[in-house]
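Quick notes on the structure that follows.
All protein chains of the complex are present and in place, except for one that has been dropped.
Order of writing sets the labels: A and B. Residues in every chain begin at 1.
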Amino acid sequence: MTLEFLIDALVTVIGVTTPILLAATGELVVEKSGVLNLGVEGMMLIGAVTGFAVTLTCGDSLGDFAPWFGVIAAGVAGAASSMLFAVLVLTLGSNQVATGLALAIFGIGLSSLVGASYVGMVIAPFNQAFPAWLAEDPIGRVAFGHSPLVYFALIMVIAAGWFLNRTRAGLILRAVGENDISAHSIGYPVLAIRYAAIAFGGAMAGIGGSYFSMVITPMWAEQMTAGRGWIALALVVFSSWRPGRLLVGAYFFGILMTLELYAKASGFSCLPSQFWAAMPYIMAVAVLAVMSARDVAGSEAPACLGRPFMPNS
Amino acid sequence: MKVEAPPRLELVGVSKSFPGVRANDAINLKVRSGEIHALLGENGAGKSTLVKMIYGILAPDEGQILFDGALARISNPRAARRLGIGMVFQHFSLFEAMTVLENIALGLDARLSQRELLAEFHRVLDAYHLKLDPRRIVSTLSVGERQRIEIVRALLLDPRLLIMDEPTSVLTPQEVEQLFETLRRLSAGGCSILYISHKLHEIVALCDTATILRGGKVVGTADPRRETSRSMAEMMIGANLKEITKPAERIFGPPKLETQNLSLPKPTEFGVSLKDVTLCVRAGEIFGVAGVAGNGQNELLSALSGETLAPGAEAVILSGEPVGRLRVTERRNLGLCAVPEERHGHAAVSEFSLTDNASLTGRDRMAFVSFGLIDPGKATTYASEVIGAFTVKATGPGALAGSLSGGNLQKFIMGREIMQHPEALVVCQPTWGVDAGAASAIHQAIVDLSARGSAVLVVSQDLDELLTLCDTIAVINLGRLSKTMKVGEASIEEIGLLMGGVHGDPSATIELTEQLHAHPV
Partner (left out) sequence: MRIRFEKRLAPSRFMLVATPVASVVLTMLLGAIIFQLLGFDGPDAIWQTFVTPIVAPYKWQDVLTKAAPLIIIALGLLLGNQAKIWNIGAEGQYVIGALTGAGLAFAMPGAPAFVAIPVMIAGGIFGGMVWAGMPAVLRTRFHVSEVLSTLMLVYVAMQVLNYLIGGPWKDPNGHNFPQTPPFTAAQTLPHVIPGTVIPPGFLVAIALTLVFWVLTARSVYGFSVRTVGVAPSAARYGGFDASRTVWSTLMISGGMAGLAGILESMSQLGQINLGFPSGYGFTAIIVSFLGRLHPLGVFLAGLILAVTYVGGQVAQTVVHVPEATAGIFQATMLFFILASDILVRYRLRLVRGARRAAAAGAPA
């Protein structure tokens, strides 16, 4: 019983971690380029509703391929919504905090509007990356029993780490986030690089959002991401903008969120379930306090984070 | 008639405008191959705009750029580098949190492997006798070393034209000499150098030709070896130089502003800690603090003004009273006023009107405030008085600080402090980026203030400024202040050594400084 319980718990942890890991990986790259996009929650919701709607609509004609189209559509929708943010903060130099917030509010509203007609419908969950026989024994379940998105998320974190630290393009992206004025005067297209980073972040948030509506509960519900987008933002600070730590931090939050699920389901806890529901947010604040107190000089954050850059003035 | 090779760089009728200013007006300029060509002009004369167009950062509105006789399209810095144009920026284009080698890689367009890059890097260091550790993080380097990264980055391109924008303002006299050697070696190899400066003695020492800019136009071309510094200066300023008048007999009163073993930790990772700074400025005295940028000048200023509190009250003393634990406003009310180096965003708020900028520091001392409310009438009146007394060119007290030229804003800031009748005034870089007319007005105002019995402390990187203005001088290096010397008794070499000699080896510099402290030359 205990082994089975642990395996169950581990599978759940991996599941709840995946969407925040996806979104946070995208946001990490965005912040490395010097832009703070607070609209993650909104982009996740837009991805969630798009992924669900496309999978549902294509289900008849495409069969098993429909979820793949759904995920791609979620990524495209996330990227498209992030472009709204990008035009404002990059081309028009608007305040990044306020604009990101606008994107979050916008995404919540738009996804509710679009999703209103899908409430109550169900699709086949997008799980099983591998043949079912691989996932029969406990170890197989942990290793092979997940949605393709779980593996995609892990690959993307590693890829982001490799890209940022090992490639020339990554070096340039970090340079733009470190000192946009210098990068501009050496001749790098600061705004183009930031557009690309924001689009990537939007796509990752969109795909992360689709995990809620296509894997966890294969149906659409208003505001179903329930604040995970904000957790993803805290996670980036927690990671000190390092992909390796991001992975560790994501699983830490995954464990907390799993505790909430178990506390609700089994009632084994003497504390009210609301306490467990609030736990990830309380821990996020606590973690921010610990990490930020360590980095008093703020030297770990990209130096240009959140600063507007207008090349021709 | 012999056929001459086309010039390396030729500008024909190049113009560029910004809202409200014609920064460059039909500029014609020729730089021959292997020539060291000075571009001489005051701040705001249009030098930086011009070289930014040559390097492809800005696009000219009109005119042509020819490189080796052929019409060149330089749409971005990459295109400039492809032609063989390298540039060393005045405000470095470096990335503080990255290594020297990463910074070098970012400045190259060729895709080199780590090993090839290192080999190239060491080839250039050897060829020009330069020293630099490729693995160091830039933020840990001295200003001189940082400039060396920029130079190496430019040299790695094997440039045919190297643009140097005010390269010596951050160097000790010894480092300047070393830089000149590198430049002469380069020019001997056929590389042309466009050398931007407003320091005349450097141009006389280094350059073959000088083009002088004023108000965005070329006003003359000269052979620096045949002209006198004074004649070039007058061409640059467009008027006769005005000497500051200083009373011959300088009489000092009792100590007004003192620090005693003032030590402070680094404010940030990139800052400098202050170590045992002891100084004394008497009433009527102008005290100069020389030093290369980034050696603790800003930290000293904020410790005196109260922006940073001292560990003990006795560390800072004003008119005999310990003020080390008092805050900015309290110190100001006791008569300690200050002008920090950075005008925009520190000494003044660019987005605010001059009236609001008058309130920024004058509200209590000039009594604008009653019951927590600012009387806008009084603030406006005071701003107008400052504008009038210091001949600040502005549309009125409602003008935004950011709309004023550097010189006019600096006059306003200095006036705002001086008209509060401070007991002691601390000023950092009073004439940095200021035109000559405003600079001499500011110098005169400082002299007049001291003549009325105030103590004045001037921090500057411009040694010439300190030597003409001050009565006494001390040098700050790595957060330590040297012994106080009388101006006239100190030699440039000695001050240069105190400033840190040749940077690059901090431990040796500290030793050297300590030796000099122990045995004043």
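Methods note: a contact is a pair of C-beta atoms (placed from the backbone, for glycine too) under 8 Å apart; a residue touches a chain by one contact, two chains touch by 3 or more.
Treat the numbers as computed from the prediction; the structure is a model and nothing was measured.
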(request) Among B:Leu360, B:Leu467 or B:Val487, choose the residue that contacts the chain missing from this document, as touch is defined above. (result) B:Leu360
(message) One chain is left out of this view; which of B:Val12, B:Val219 or B:Cys280 touches it in the full complex?
(response) B:Val12
(request) Just name the one of B:Arg282, B:Arg332, B:Lys378 or B:Arg480 that touches the chain not displayed here. (result) B:Arg332
(message) Looking at the full complex, which residue from A:Phe5, A:Trp162 or A:Phe275 touches the chain that isn't shown here?
(response) A:Phe275
(message) Which candidate, B:Leu171, B:Ala348, B:Met366 or B:Leu498, sits in contact with the chain we can't see?
(response) B:Ala348
(message) By the contact criterion defined above, which parts of chain B meet the unshown chain? Give residue numbers in ascending order.
(response) 12, 18-20, 59-65, 71-75, 302, 305-307, 327-329, 332, 338, 340, 342, 345-352, 356, 359-361, 363, 369, 372-374, 376, 399-400, 403
(request) Just the residue numbers, please: which parts of chain A touch the chain that's not shown? (result) 38, 84, 87-88, 92-95, 97-99, 101-103, 105-106, 108-110, 112-113, 116, 222, 227, 230, 233-234, 237, 272, 274-275, 277-278, 281-282, 284-285, 288-290, 292-293, 295-296, 298, 310, 312-313
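We take it that only the chains that are shown with their structure count from here on.
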(message) Nearest whole angstrom, what separates the Cα centre of chain A from the Cα centre of chain B?
(response) 46
(request) State the interface residues of chain B toward chain A in the complex, per the touch definition above. (result) 56-57, 76-78, 80-81, 89, 91-98, 102, 105-107, 111, 268-269
(message) Give the list of chain A residues in touch with chain B in this complex.
(response) 168, 171-172, 174-175, 178-179, 181-188, 297, 299, 303
